[in-house]
Each structure stands twice: as C-alpha cells, then as structure tokens.
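All protein chains but one are shown at their positions in the complex.
Chain naming follows the written order as A and B, and within any one chain the residues start at number 1.
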Amino acid sequence: MALVEIRDVYKSFQRDTQRIDVFTGLTLDMEAGSFTALMGPSGSGKSTLLNLVAGLDKPTSGVVRVGGVEVSAMSPGQLAGWRASNIGFVFQSFNLLPVLTAYQNVELPLLLTNLSGRDRDERVKIALDVVGLSDRADHYPRQLSGGQEQRTAIARAIVADPTLILLDEPTGQLDAKSSQEVLTLLQRLNNEFNKTIIIVTHDAHAAERAKSTLHLEKGDLIEKRHMASAR
Amino acid sequence: MIPIVYNARSMMQRPVSTTFTAVGIALVVAVFIGMLALGQGLRAALARTGSDRNVIVLRKGADSELSSGIGRENARLIAASPHVAAAAGGGALLSPEVYVLIPLPRPSDSTAVANVVVRGVSDQAWSVRSNLQVIAGNRLQSGRSEVCVGRKLLGRFAHLEIGATLRFGGRDWNVVCHFSAGGSAFESEIWVENEQVMPVFRGDVFQSVTFRLKDPAAFEDAKRALEADPRLGVDVQRESVFYAGQIGILGIMLRALAIAITTIMAVGAIFGAVNTMYAAVASRTSEIAVLLTVGFRPWQVLLSFLAESALIALVGAVLGALLALPVNGIVTSTTNWSSFSEIAFSFRITPFLMLIGIAFGVVMGVVGGFFPAWQAARLRVVQALR
Partner (left out) sequence: MKYLHLVIANLRRHTLRTILTIASVALALFLFASLRTVLTTLHTNSQFGGARRLVSTNATGIVFVLPVSYANRIKSLRGVQSVSWANWFGGKYGENSRDFFAQFAVDPESYLGMYPEIELPPDQKEAFIRERTSAIIGKRLVDRYGWKLGQDVTIKGTIFPGDWTFTIRGIYTPTNPAIGDDVLLFHHAYLDERIGRPGIAGWFIVEIEDENNAGAIAKGIDDQFRNSSAATKTGTEQAFQASFATMLGNVSFLMGIIGTAVVFAILLVTANAMMMSARERTAEVAVMKTIGFSNRTLFGLVLAEAGFIALVGSALGLGFAKLLYPVVNFNGFGFLPGFNVTTMTMAWGALLAILLMLASGLVPAVRAARLPIVQALRRVE
C-alpha cells in the first residue's frame, strides 16, 4: 500500500459564475519514504493537490487516502486532529506567528498533544537542532533571515514527528544560499529520518534534489521522470 | 493637498470600524449636550425669573426669600422711596410678597412629598414681575381664598385644575386660574393674595419687596439709599442678579457632574478613535508610500489623516447632536437647595449648544487621530514599499 493514494479525483472551483475544473479523474500513488517534486505551470493544480493530500480541501469526487486513512471522507474537526499528528506543512511565505519566538512557533503543534511541558521542550530542542537553529530559539521572526525563518517553519513541520511533510514553494522567497540550506535539510530529513516529502516547486534546481518529479499540466500528469540521485 | 475624497473613500473601505468609532463619539456628544442642556435649562429658568429693571429687597443677611422677613411698616417705607417707579393707575409699581413652602404629595408616590412655593402677591405683582400672563381662568380676586397655579405644576400634582379645591395651611383654596411666566421659576409656584395668606402662615410679615426702578441706570443710588437706612436693615439686589445667584450649590453640583462624566466618556471615545486611526494607517502603508513617492509632503499626509479622523468624528458628532435633540423641552424637576423649593424646568438645547457639542466631538476626533497621523507622516517609503 502506498502512503498516499489518490483515486479518480475530480476537483473543480466556482469563481463567480465560472466553473474551473482543476482535476478530472486524477489517479496517483506516492510511496512511503519518497521525496517527490511536483512541478507545472501556474494553474496546473499543484497547490490544490497538496491541499487535498493535507486534508485542507476535499475533492469534488474520488478518494484521497493517506496512510490507509480516507482523508477525503473525514469531517473538518476530525481532519484537524489528524493533521496535527500526521502532516507537517511548510508555506512559501513562512507564516510564522510574528508575536512568538522561534521556539514558541516550533512548539505550536505540540500544544495539541497531551505531552507534558518537559516532553514538549525536549522535542522542540531536537527539532531546532535538526534544522541547525538551536542558538536562535529565543529570536522573533523579524530577527531572523529568510532562510532561518523557513528552517524554523520546517522545524515546526517536523516537531510532531509526522509521516508526511508537504512544502508549497519553500524556496520561492529565498536567495540562492538559503535555498541550498533548505534543500540540503530536506534531503537529510528524507535520507536520515525517512520522512516522506512532497514539494511543490517551479524551481528546477529544487526539483533536482528530490528523488522523483511529477509534472502536472492542466490537472494531468504528463510524465514521470526518475532521477538517479545519491542515496 | 491630498484630496478629501481619498479620505472619504478610505473611510468607506472599513465601514464597520468607521461606524463603531462614529457611534462612540455620537454617544459622548449626546450625553455632553444633554447635560449642558440640563444645566442650561435650570439656569435659564432662574435667569428669566428676574429682570434688570426690577429690584428685590430682602432682610439683611438673608440668602433667599425663604429666610427673609420684612414688616408692613418697612414695606411702606420702601414704597415711599423716590427710586420706585409709579404704577399706571397711581401708587407705586411695587409688590410686597409672602414666600412659603407647602408640602404637596406627588401623585405617583404618596409618601413622596415636594415642597412647592406659595407666593402671596399683591395686584401689582402681575405688572412688576416680568412676562406674566394668565393663560386660563380669571385673575385672583381680592378677599377670596383663591389660588392661581403656575404652568409647570400642572399635571405633576393633584387638585390643580381650574375649579378644583386645594387644601393647605389648614384651609381650602379654589383654583381659579393658571399662569405662565416666560419659562421662569415662577411657573413652579402657586400664587395667592398676600393678605389672605399672611394670617395662615407667618403672621404680619412679608418675605420680600420687589419694585420697578424708576430709572434702571440709577440702581446703585437706590441700593445705597435703602441699605443705608437704619430703620430698614435690608439688602438690595437687582432682581435678575438675585435669581441667577439662587442657582447656588445645585448649579455647582450639576456642573461638576457634567464635567466629570463627560471627561471620562470623552477619554474613552478618544481611545477608540486612536485605535481606529492606527489600524487605518497600518493597513494603508503602501498607499501612504505611493503618496509620498508621487510627491506629496509629509505634512500633507499628516493633515490628510487628521482630516479623516475629524471627518469620522464630525459624522459621529452630528449624529450625537441629533440623538440629543428629543430631550429638548422635556420638563424635569429637582429641589433647589438655596430656597429649599421644588423647581421645574425644561431641558434647553440651543443651536449654540449643539455647535459646542459638535465642535467637542470633532476635537475628540482630532486629538485621537493626531498620533496615528503623525506616524503616517513619518513613514519611510523604502521600508513600506518592500
């Protein structure tokens, strides 16, 4: 069983009086431990696909299953709880809460668990260590560089030890050096910690770092290309 | 100058926020105008009660008609003074009067009692005192147990209709007329013939003597002459000054109350305006940056935001003034502690008062909007446009 199973999914949006069809019967698998890049021009549905997998959105018809759980059939309340333990999401514009320190931002997902203060502290410290920001724990987002903010966001995404990490254009607002830092980190998460990663990007260099790439165009997969990459 | 249209449209962009701020200011302005109107009404009632052309004589040291006493002989002496104007039909235009308070039960609550003024007057009183007019029934006739009731008492106490019998001082009295007095304190009084009422109450003594000055400019002479007379032992004041002074501690209390309440509310409303304007500025940093880039000067930006704040406040203030308007003319009553008597008066809203209220509202808006506007003016373009 693949970690992510997308079966015959249709998805359309209503914008004013126009109906926009994003997916018309998409079927797709992604294995556990994979590191997949989703590429395609704007409007091709990459972000929508990510939202469907994360349970942020529901397909018009069809089934989305993650880790054997039928995400497409769950209620918003159930999905919230499910997301807390199973998904780590990273946005293009970081979306850290400016009023919280890096530490407190990373801690957020753990507040939804029953862990004690001490356990939470341990995990936050580990996550910050993995992304290499232990010395910046008490800084506010405005005191961090773009790359550091994004790495904090990644730490927040992994702190609850989710099965799946989803990233939507993570390097879109970063300079070359910071992009490299982030991508290296992602590779490490995939290789060392066996995290399944799906990254939406239009940056070919970013896609190169992934183990496989999917191209979407007008809601259809047009080709699968396997890249040989160092393990 | 940055066109005001920009501010007007921007206000519309945040309708809820703008409305809430405006309504907050409206409420403060309404209460402010209401309280001013209360004080103004009381002051007007008392002020209208006295005329510059008249003089009121009280016993030396008395601070109200109630605590004064002037004997018959002294009243005759005063009448003989050359300063007193002559009446149309001969004699002096002078009115010696009795002033007492009687308890009348309030119809709404029988245990509640109001002390109402009963004034024993002579025939001359109707000419000496100002603005008096019998509005219903017939004038008091000499030698009868008759009373004439002031307009403001009607409807607030029982047995005051024409033809009714009012009982006080151990006797029955017939109500034969109602009178108006230009909105003054007299309208809260019951008038009787002074000879009728003297034996009932305090005996052969008047409380005050009021007369028309033969020459209004000669007040000082009249005052000196009468006060110097060792036989009399009196204090002499212009009627207008005396009644204005009767507002006494009640006036002070009302003023203190008005200031305290309005200040607190105003501060709250200003805080609201500050919040709103800061938020408005914060959400429009890119717009401000554009304005500055285009070439407008910082002080023009400052003025623009101040104007916006003032505009919101103006809308609110006008709304508040309109909200307060219905209160105009409502009759209320209280006890004037100077004379211990019940006085009824109407709330009085003048155009001037409304203007003050509106101006006050705008000032609140400007004060509240100042610091946010200052911040907008000091915006650094480069940071805002990044």
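Some points to look at:
Convention: a residue touches a chain if its C-beta (ideal position, glycine included) is under 8 Å from a C-beta of that chain, and two chains touch if they have at least 3 such contacts.
This is a predicted model, so every value here is computed, not measured.
Within the set B:M11, B:V28, B:L93 or B:A317, the residue that contacts the chain not displayed is B:V28. Within the full complex, the residue among A:P109, A:P170 or A:G219 touching the omitted chain is A:P109. Of the listed positions B:N275, B:Q300 or B:N328, the one in contact with the omitted chain in the full complex is B:N275. Shown as candidates are B:V84, B:V236 or B:M265; the residue that touches the absent chain is B:M265. Taking the complete complex into account, residues 16-17, 20-21, 23-24, 27-28, 30-31, 38, 59-64, 66-67, 100-103, 106, 109, 111-115, 168-170, 200-202, 233, 248-249, 252-253, 256, 261, 264-265, 267-269, 271-272, 274-276, 278-279, 282-283, 332-335, 337-338, 340, 342 of chain B touch the chain not shown. One chain of the complex is left out; on chain A, the residues touching it are 47, 51, 54, 56-57, 76-77, 80-85, 87, 89, 91-93, 95, 97-100, 104, 108-109, 111-112, 117, 156, 168-169.
Heads up, the rule we're going with is that only the chains that are shown with their structure count from here on.
Chain A and chain B have centres, each the mean of its CA atoms, that are 72 Å apart.
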